[in-house]
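Input: a single structure, listed below in structure tokens.
With one protein chain held back, the other chains of the complex are shown just where they sit.
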Amino acid sequence: MSCSPSEGKERGGPYLVYGTLRKNSEVAPSYHKMRIRTPIPYGDIGPGQFLMVRISEEPFPLLRRPFSIHSLRNLRIKDGSDIEILYKVVGKGTNLMASWRRGKRINILGPLGNGFSLSIKMGTQFLIAGGIGVAGLFALSQVMKSQGHKCLVFIGGKTKEDILCVDEFQGAGAEVHVATEDGGMGFRGMITDMVESFLQNRPKPSGLFACGPVDMLKTIAEIAKSQSIPCQVSLESMMACGLGACLGCVIRTKAKLPLRSAKATSQGWGVSFNRVCKEGPIFDSEEVDWRGI
Amino acid sequence: MSCSPSEGKERGGPYLVYGTLRKNSEVAPSYHKMRIRTPIPYGDIGPGQFLMVRISEEPFPLLRRPFSIHSLRNLRIKDGSDIEILYKVVGKGTNLMASWRRGKRINILGPLGNGFSLSIKMGTQFLIAGGIGVAGLFALSQVMKSQGHKCLVFIGGKTKEDILCVDEFQGAGAEVHVATEDGGMGFRGMITDMVESFLQNRPKPSGLFACGPVDMLKTIAEIAKSQSIPCQVSLESMMACGLGACLGCVIRTKAKLPLRSAKATSQGWGVSFNRVCKEGPIFDSEEVDWRGI
Amino acid sequence: MTYEGQKNPVHRPRMSVDIAGIKLKNPVMAASGTFGYGEEFFPMVDLNHLGAIITKGISLKPMEGNPPPRIVETVSGMINSIGLQNVGVQAFIRDKVPFLSQFKTPVIANIFGETVRDYGELAKRLNDLPVIAGLEVNISCPNVASGGMLFGADPKMAHLVVRTVKRFAHRPVIVKLSPNVTDITLIAKAVEEAGANAISLINTLRAMAIDPQSRRPLLSSIFGGLSGPAIKPVALRLVWEAVNAVKIPVIGIGGIMNSDDALEFIIAGARAVQVGTANFVNPTACIEIIDGIEAYLRENGFQHINELVGSLRTP
Partner (left out) sequence: MTYEGQKNPVHRPRMSVDIAGIKLKNPVMAASGTFGYGEEFFPMVDLNHLGAIITKGISLKPMEGNPPPRIVETVSGMINSIGLQNVGVQAFIRDKVPFLSQFKTPVIANIFGETVRDYGELAKRLNDLPVIAGLEVNISCPNVASGGMLFGADPKMAHLVVRTVKRFAHRPVIVKLSPNVTDITLIAKAVEEAGANAISLINTLRAMAIDPQSRRPLLSSIFGGLSGPAIKPVALRLVWEAVNAVKIPVIGIGGIMNSDDALEFIIAGARAVQVGTANFVNPTACIEIIDGIEAYLRENGFQHINELVGSLRTP
């Protein structure tokens, strides 16, 4: 698989650029949305791809932080693009980000990762988000709309304060269903229970697309398997480079080929450990070795 | 020298407190003045004492930074005191400080150090500042005024942009003389040359008090010695604790007693190495071993 | 009043630990060389609230230390080359002990020598002071008699020093290990065998810094010891290795800035911790760490700190 420099360039990125912060507002308690103007058209972004944001030019906090590209709108404005990130404030890095003000220069690296596969059967698609998982699914709903799929979006959270983007998804033509653990909004209970009851009572969707906490993803994967519905999940892991170089972000996948066979190794990187930043973050739920996660 | 806990408390500090930033403005290019309101009356501060400012609650930049207490006004306001710091932006810490906005909580430790000795002969005093050295001398001029001394203040700098506090010193009743290396303000040349010419043409002052770059201090110390004028200098060094505990900030002084004699060690800490934060930052210029600096 | 502000004394977890016979009311000590002789932090810090105070290193004769510059800040750390400046054991006893004797907190004397004999002599000289609850033997210094090789880098030398101290000391002996070795377990076992009652680690990592503009070292002695948060991951690893190598109590040191850092060491198996560089940045660090550990125990349903010691869940 030799590739010439010019071939490489055609891949369209990733790009390392400084953008300018246009907007950074709290959309719900501890959830923020950021819009960054970049001076270049930010490449052909696929839904499910992500960026690595540089948190500090100082040696602390050291590593970039990964965030899904939230929306595909405004990516091809005049003189560049506007990138949106929806993030939850959980630690050092996101706390710093929440303090950034309009006009700040922000160093971003992306687009990264594979993104959702859109070679899917036409029809109704279930998009299932847990909490901040909506961040990675909204762009998908945008593309699905443009491709003529019907989207049912399921959003789960602890309380109603954890339910984001309902209006946005509806704006993209999706039918939205909400579940909260405390019953403060929509169905009372886990979002996975809600999805299961929909699967019992309604026609089978063509595909499941899930993004959220790992326990939710595991349950969705089981449901998908038992009902034989194709299912793509968006996984997270600790990342250092985001570029496929450090091998820090791997998850265990089911080796389809014996690891040491010539064919396996010709795929390049590890067969039983795959990089979330490169082979992922979107995986076929059947591929993932869920015990290791 | 045993001392009981209550005796210790009577010493009045140092205190470790959070203050609130009231003002932080650029007074000249790369020179800033900061006013911090503290909730307690900030002790009996002597001119020449300093504070250690915590630069970050994060592990980088790690160490506190020392700054002279610039002014003695407003130290006994209702419900606390207002502390002033005049600082030059030179590196990581001071750059961060310059970005702080009104309302920020600031952790300060002080007052620290010995301060200028005021057991001096009544009369005319020369206060000699190089650049940001004015920061440590203004409080001294305030006290001298209240004690009835006549102050001649000499301020030197590279260009007129490095000459600060002329009005402030004049407001404290001092006669101010300025020298700049490029001649952009006042006398053209080194401030030490200006002081020397004053010493040739005017009555001898009772004392010299100098704060500024080390080469300036060395020259002033030589002048003081040759003319037999008592001279106090304010020294700087890298500090970690400011409390006399780490022994990191020492300078070499002339050992008056053989180091290992019982009498020498009963003075407590090192006789030939003295702590700038505890035995200093103000030293008798005769005591300092200038070769080691 | 040590525990003011606690609402429910019934559910207050117990924090006391026993390190080789030294009873500490909590597991947090101020590390040697970073807390002077206690008086420098008084009255800002309630000295009675500390688990123990370790003194600045004490030698037989007063020592001048290295010329300045002696410290340099590095990324999330600092390098020092104080050169063990200290007043010597005689002035320590005369000038520092009276102040320290006023408090209930155990004082541990950190000692070091240029020869093995020095160490024995120091132990003897400190035997008669009621305030000295134990000795911490710093073996991270050059052995002048055998050409400057560190006592702490060679299991045999370390053994000899500890045996000598043990012969003379009437107090428990903690041996403070250097991290600059290939295999800490060899040294730890050697000093355990020689009779050490506990070990503490780590001392500083040997380090260096250069100013590219002047092209000079930033310390007069070229080398110094790195401390502070930058070194915590290395310190924790060494503590874990030591814990798994010896039966005597291990005291964890290195880059502890807050209670979470201290908890890492305790969970790895340290019976107590020492706080060093943090005292410079935040003079009340020890107190905040004590309170933070207590809050953690309470929130996680522990009755006693000992339940946490070595509770790491390994795969």
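Think of it as A, B and C in the order they're written, each chain with its own count starting at 1.
One rule holds in what follows: a contact is a pair of C-beta atoms (placed from the backbone, for glycine too) under 8 Å apart; a residue touches a chain by one contact, two chains touch by 3 or more.
What you see is a predicted model; the values in this text were computed from it and never measured.
S.K.: If I'm reading the header right, one chain is hidden. Which shown chains does it touch across the whole complex?
M.R.: Computed over the complete complex, the missing chain touches A, B, C.
S.K.: Among C:20, C:44, C:208 or C:287, which one is in touch with the chain left out?
M.R.: Touching the chain that is not displayed is residue C:208.
S.K.: Return the single residue from C:263, C:281 or C:305 that touches the missing chain.
M.R.: C:263
S.K.: May I ask you to list the residues on subunit B that touch the chain which is not drawn?
M.R.: Looking at subunit B, the ones touching the missing chain are residues 59-60.
S.K.: Name every residue on subunit A in touch with the hidden partner chain.
M.R.: Answer for subunit A: residues 1-5, 8-9, 14-16, 54, 59-64, 107, 109, 237-252, 259-260, 262, 264-266, 268-270, 272-273, 292 touch the chain left out.
S.K.: Extract the touching residues of subunit C with respect to the undisplayed chain.
M.R.: That gives, for subunit C, the contact residues 74-77, 79, 153, 180-183, 205-210, 212, 214-217, 220, 222-223, 226, 229-234, 236-237, 240, 255, 260, 263-264, 267-268, 296, 311-315.
Throughout what follows, only the chains that are shown with their structure count from here on.
S.K.: Show which chains lie in contact with subunit A and also with subunit C.
M.R.: Per touch definition, common to subunit A and subunit C: B.
S.K.: In terms of CA centroid distance, which chain is the most far removed from subunit A?
M.R.: Between subunit A and the rest, the longest centre separation is with B.
S.K.: Taking each chain's centre as the mean of its C-alpha atoms, which one lies nearest the mean of all protein C-alpha atoms here?
M.R.: Closest to the centre of all protein C-alpha atoms: chain C.
S.K.: In whole angstrom, how far does the Cα centroid of subunit A sit from the Cα centroid of subunit C?
M.R.: That pair's centroid distance is 47 Å.
S.K.: As a quick test, compute the distance in whole Å between the mean CA positions of subunit A and subunit B.
M.R.: Roughly 56 Å, centre to centre.
S.K.: Approximately how many whole Å separate the CA-defined centres of subunit B and subunit C?
M.R.: Centre separation, subunit B to subunit C: 34 Å.
S.K.: Subunit C: which residues touch two or more other chains?
M.R.: 75-76
S.K.: Note the residues in subunit B that touch 2 or more other chains, in rising order.
M.R.: 59-60
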